[in-house]
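One chain of protein is taken out of this complex; the other chains stay put.
For reference, chains read A and B in written order, and residue numbers begin at 1 within each chain.
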Amino acid sequence: MRADKGTGLALRYVAAVAVTIVFLFPIYWLASISFKTPDEIFASPPAWWPEQIQFANYAVLFKDGDVVTIWNSLVIASVSTVCAMLLGTMCAYSIARFRTGGNLFSDWIISNRMIPPIVIVFPVFLLYVRLGWVDTYIGLIVLYTAFNLPYVIWMMRGYIQDIPLELEESALVDGCTRWQVFWKVVLPMARGGLFATAVFTFVFAWNEFIFALVLTRSEVTTFPVQVTHYFGGQSNFWAKIAAMSMLGTVPIFIAVALLQRFLVRGISLGAVKG
Amino acid sequence: MDRRKFLVSASALAGASAFGLPRMARADAAKTAVEAAKQYSGTEISIVWEAGLQSLDPLNFSGPMWEEQTGIKVKVIEVPTAEMFTKILQEHRAGTGAYDALNVIPAWMPDLVRAGALEPLDAMVDKYGYRDQLQTIAPVYRDNQMTVDGKIYGFPDDGDVFIMYYRKDVLSDPKIQAAFKEKHGYDLPVPPATWKEFDDVGSFISDFTDNKPYGATFFRDAPYAQFMFQERFRNEGGRFFDADTMKATINSDAGLKVFNDWLAENEWMPAGVQTWGFVENLAAFLKGDSAMTISWPPYGRWGAGYGTDEEALSWVPKSQIAGKVGYSMPPGGHPQLAAGFALSISASSKQKEAAYLFIQWLNSEETSLQRVQLPYALRDPFRDGHFESPEYKAKWPEAPEYLAALKAGAINGLLDLSLIQTDRYEEALRQGISRLWGGDDPQAILNDTAATWDGITDKIGVDKQKAAYTAWASKPNAYPS
Partner (left out) sequence: MVSGGGGSAVALAPGRLADRNFKYYMIFPAVLVILLIGLFPVIYTLIISFQNLTMMDEDTSFHGLMHYRALFEDARFWESLLHTFIFVAVALPAELLLGLAMAYLFLERLPGRQIFVALLVLPVVTSPIIAGATWRLLFDNQFGPINQILGWFAGEPVPIIWLVDPNFVYPAILIAEIWQWTPFMFLLLLAALSNVDKSQTEAAELDGASFLRTFRLIVLPAIWPVMAIAVLIRALDLFRLFDVVWALTRGGPGTSTETISIYAYVAGFQQFETSYTAAMAFVVIVILAVSITLVLRRLEIDR
């Protein structure tokens, strides 16, 4: 019986390692290409690891100024996250505590997350032409804020509902205004939820492609769009594709690693309270 | 007229125009631009350039040089070829002024002009005395890639033409020659002049050498093959449309022959050649794995080993074939003037003057001669002076032959199809080619493509499109004469 268990565990362990290798292999491959020399990239059969780690593929991105797209992504994703969190949490508080607008209103809010981007990208483009918002930070920031709002409202409503009411009530009795209650009592209590929701909001804005493809030109190109610029022309510039992808992906990996605790609730739209 | 006569007359023409014009005024175009541009020192202009290798010119050479001379910073916006037209039009719609100067593929120029996206340049050309130097651009580019409805909208800036490159050592190998004659009953032509000969020679070499090297390789990926189709289809006698009814006729026997020949050729070319683009094919040729290929002019330079020591070209395999490459017209004798670039100004630019001065300087005789000699760049000789440049001719032993081939290409070349909404016709053709590689029936694909073309034509208006086509087809370089 015990031996059985031991073998079972060993088997499961082997399977777990195998599965993990399969899922990580593409990321490994991307990383390895970013360190390869041209000869290694265009070797057939392919070379499985670079002979030596060299950073030339990254250096050229810095030299040509392509890394500015990482900065653009950072600005757009950060500011839109802050905006979405602020507006969304306010709205979520109102819904959670006062049932503002009733069920219909919450349904309408979440239904907005279901609209495919492609459906609204064209009218948004035309709208932005009118407003002069194409290829500006504000354009993408407003857009990502709007796109993340339903998610933030939905998530924060759940987190706020988990907070006991008593504190707010006693704060009101102590003479705080509603706003002060929200700002000084509710927000600190919802810290964990705010943090977790913000990270997913950020990840969405950071990774988004189709809006950025249509609404950027040169000034605020984000890194996913920049990566696609390396396809085509005379060749696919694999070295640049890989290096730029790594620059844009590693920060997210780190953020998510720090956030394991909130991960499940975050990506399940709150369905699982991990 | 045979090729040699063409060459002679062309150089005579070039000589005449060089002598017929005041030298002083012309030599000043670059300088004039620099002087006038100094008032914009400290500003930044942007230029849309094809992503990748093309952009190395403004990034590493012309951009920094211009900034040093004028104090104007150049921001290079790299856009993949497939998105350039879209992006320029989108930008025109958006009107943000994000783009100042543009690289425009000449076949799109009429569309962009119709949409109002390009700035007419005549006034500035006169203001800065550039008309004379425009005249020394090789005639086929000057006459076909510069104006729309009589107004100047772009400066032809790239002598793109498909040249055939063949390995003299392989094709002239006595063993191969003898065995070929035995099999086919005629002398192996060096180089093949018809597609029949080409296929005989190519398949024979693959077979005889056991694919070391392959008889030929091509770029077959649809964006490239689309140009190859246009070229070969017309060399086989094909016409794109019925001139009376404006019905698409690419599903004619000529079209079918091209598709079927392609499929047959793939059998003796490397596995996976269907996905090859510019670089894959280049790598094979430079490594000596291919006895013949057809491509844009940079193959010739790099095949000769010119400039491949440059760091920017470190990803290009070192040439194993220097000194062994011959240059000629592709089979049929009429190469595609595939793509090419003209320099234009965006109508929504907020710095038209500075941007204009930059492109005049880029395009001027003096600067352009340096740019077409950049070892890592992809701009190819497009001025009479480039073909004759003693400096260029001294770059490698076969350079004079190379330049002569480019010049002949410019004379015999076939223009890319250019209509209203050309991009959509090309897109349909590209999709057809990718279906061909996917294994669909050639005739069915061509019929579908023709139907798609007819659909586009109907949507645009048959009469409107017919007028555009008639105007295009009446140009001397639209169809082989």
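In the analysis below, a residue touches a chain if its C-beta (ideal position, glycine included) is under 8 Å from a C-beta of that chain, and two chains touch if they have at least 3 such contacts.
Nothing here was measured: the structure is a model prediction, and the numbers come from that model.
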item	value
Which of B:217, B:434, B:457 or B:477 contacts the chain that the document leaves out	B:434
Residue ranges of chain B at the interface with the undisplayed chain	82, 85-86, 89-90, 111, 114-115, 222, 271-272, 274-275, 280, 421, 423-424, 427, 431-432, 434-435, 437-440
Absent-chain interface as seen on chain A, which is shown	9, 12-13, 15-16, 19-20, 23-24, 26-27, 29-30, 33, 41-46, 48, 87-88, 90-91, 93-101, 103, 105-107, 109, 111-112, 114-127, 142-143, 145-147, 149-150, 153-154, 157-158, 161, 165, 168-169, 172, 178-179, 182, 203, 206-210, 214, 224, 227-228, 231, 236, 238, 241-242, 245, 248-249, 252-253, 256-257, 260, 263-264, 267-272, 274
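Methods note: only the chains that are shown with their structure count from here on.
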item	value
Approximate Å spacing (C-alpha centroids) for the pair chain A, chain B	42
Contacting residues of chain B [partner chain A, same complex]	46, 50-54, 59, 75, 77-83, 87, 90-91, 93-96, 98-99, 223, 277-280, 283, 314-315, 317, 378
Touch list for chain A against partner chain B, complex	37-38, 41-42, 64, 125-126, 128-129, 132, 134-136, 214, 217-219, 228-237, 239
